[in-house]
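Of the protein chains in this complex, all but one are displayed in their positions.
Moving on to subunit A:
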Amino acid sequence: MPGERKAIRKRIVLSNTNALSVQMEDLEKETLTDRRLIGSVVGLPENVVDSLRAAEAFRPTQVWGLFRRPGVLIREESVVLGEKLAEAEETKGSFRMVIDGDRISGKSMMLLHAMTTAFLRGWIVVNIPDAQELVIAGTEYAPIEGTSPIMYSQNEYTANWLGQIAKANNTVLHGLQLSQKHDLPIPIENDMSLVRLCELGARDKEVSWPIFKAFWSEITAAGRPPILVSLDSLGQVLQTSMYRDAAYKLIHSHDFAIVAHFADCLSGKNRLANGGAVIAATNRSHDPISKSLELAVKQSLEMKQGGKLLTKRDPYEKKYDERADRVLQGLEILQLKGLSKVEARGLMEYWAKSGVFRSRVDEKIVTEKWAVAGNGIVGEIERNALMMRI
């Protein structure tokens, strides 16, 4: 059957009945910023799990299938992020952030935590699960009429994406009705809910992009809930894509409607009027190297640490991308490092309780795994403790 093997490869198993069930607290709106929980694993509420699954927040490379039910480790950075999101909601402000860090240091998990927070707070979440899908010429594309310079829409992706958005934000969008007049290629009822609008777009891929634009203008109208716009694998959309135009030249990824929309959000051009956040995570495994991103991350960290710019733009470097540079100006960087020993211990105790880590969790074993994992890189601890069991 076509696509069967890919489906097996991408399948996400969130529950394992062989695993021991662990008594743990569920994450709630009130406990999102609770510092007491740092270093403990908390469960994800069931309705949030459904939303996260619809938004493709779970990745096939993560080991959800080893445990009875999904749980996340609360670390220092997740609480800080939670506080920022709470502040954005209260002040109706917004922030733009890039999550960066070593390989398997938990960037995608931090994105998942941000989405969990948004769902629990009743935000609307617009997530691009893997930016790679938009630029590697794997999905169909077509020029949008009447645009100059030419923009391209990816209708099949957009339709699927609208379906995901509708499913993930079902409860919130059910309560929201159309409030504006839209000039759309298909007739729509005036008082339909936003879920219905998204579903219309998901059903007819030819009109999916105009419907997404209408949807966006609806959710940014006055009186709507805050929005979280998130994207994984940022490096993919900071340079030319693998698509070609009519003259057989490579198209820049920012010429694609969805990517351009996200880039405008990340650069602050698309204002989130009701507050919210734009968060992008980098990927150290298969992202192309983006010199612009490297420079932006380095400069941002220097400004944060010493308040002084030490690294200048290299005048001889040819691989900076101007359009990416404009997007990345003045971004906030969340640099993920290894776990602290307390956090590592909490995680390993959870594994032990789940029955997948079969040794006593004491100071010695925690420090050993922590040191071998490169001073607490969480994915390396997992690789060392769970995968390498002999």
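The criterion applied here is as follows: a contact is a pair of C-beta atoms (placed from the backbone, for glycine too) under 8 Å apart; a residue touches a chain by one contact, two chains touch by 3 or more; residues count from 1.
Rule of thumb we're sticking to: contacts and distances are computed from a predicted model.
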item	value
Per UniProt record, name of the chain withheld from view ["Trafficking protein particle complex subunit", "Small ribosomal subunit protein uS9m", "Defective in cullin neddylation protein" or "Transmembrane protein 237A-like isoform X1"]	"Small ribosomal subunit protein uS9m"
Candidates A:Glu56, A:Glu77 or A:Asp102 - the one touching the absent chain	A:Asp102
Touching residue (missing chain; options A:Phe67, A:Tyr141 or A:Trp370)	A:Trp370
Chain not shown, touching residues in subunit A	102, 338, 341, 363-364, 367-368, 370-375, 377, 380, 383-384, 388
